[in-house]
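What follows is subunit A.
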Amino acid sequence: MENTTTEPTEPTEATRTTGETTNGGTCRVCGRTFPETRLLVLHRGVRHPSVLTDAEREAYREAYRAEEEEIRSFRLRALVVLVVLYFGFLFLYAGFAG
Partner candidate 1 sequence: MTTVPDTDRLLARTLSACLALVGVLLLARGVDASNAAVGLGDASRDPLSVPRWLYVATGGATIGASALLASFVTDRRLVRRIHRWSVTTPDRATARRVGVAAGNALGLGLLALVVYRGFAGPQIPTVNLAVVFVFAGMRAGLTMFAYLVGNAWPALNPWRAVARRLPNGFVSYPVRVGRWPAVAGLLALVWMETTTGMTKRPELLASVVLAYSVLTVVGAVVVGVGPWFRNVDPVSVFFRFYGRVAPLSWDGGTLRLTLPGMRLVGDDDASEGDAAADGVAANGAVDGPSDVAFAVLLVWELTYSGFVTTERGATVVRALVDVGLPPLAVYGGLYLLGFAAFVGAYVLAARVSASRLQTHRRARELAVQFAPPLLVIAAGYHLAHYLAFFVSLTPSLAAVLAAPLSTPANPLVLTLPSWVSAANIVFVLGGHLLAIWVAHSTAYRLFPSRMQAIRSQYPFVVVMMGYTAASLWLISLPTSPPPFLP
Partner candidate 2 sequence: MVSYFTRRQVLGTLGSGALAGTAGCLGTLGFETQSAWRDPPLVENRPDAVYVPAITEGMAMFGRTTVGPYGVALTYSYPHRFWTLTGTEFSKTVVESEDSVHLMASLWDAETNTVLPVDSGVTVEVTRDGELVTQEVAYPMLSQQMGMHYGSNYALDGEGDYEVSVRVGGVSLRRTGAFEGRFETPETATFDVTFDTDELYDVPIESPENPGSRGAIPPMEMMGIPVGRAPDPESLPGDHLGRATTGDAVFHAFAVGVDGGDGADDGADEAAARFGDDPYLYVSARTPYNGIVLPMMGLSATLSRDGETVAETELARTLDPELGYHYGAHADSVEPGDELRVAVDVPPQVARHDGYETAFVEMGPTTFTVPE
């Protein structure tokens, strides 16, 4: 299971430079570990917004924006799937119903 240390630890090498390495790290507030740095950055911003340093806050905003891009492209693909599903079933019903 994950480390459960209650006192904040020193930020590790990986967490100081955001977006450069993906070695992951440990959250200095709650001790949860993440396999990717990006996830750690997001976690800090989501879970501990009140105790972020400025650098961490900036890193979070960047990671959030980067994720927005990913989400937009996902939404587009999901919309295509939904439209295909809808019309597909519409044609199936037109063909088989009645």
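By definition in this document, contacts are C-beta pairs under 8 Å (C-beta built on N, C-alpha and C of every residue); 3 or more make two chains touch, one makes a residue touch a chain; residues count from 1.
The set was built so that all candidates are chains of the complex that A comes from, given by their letters.
If you're wondering where the values come from, they're calculated on a predicted model, not measured in any experiment.
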item: Single touching candidate for subunit A, where 1 or 2 all sit in one complex; value: 1
item: Subunit A to candidate 1 touching residues, read off their complex; value: 1-2, 4, 30-36, 38-40, 42-43, 45-47, 49, 60-61, 64, 67, 70-71, 74-75, 78, 81-82, 85-86, 89, 92-93, 96-98
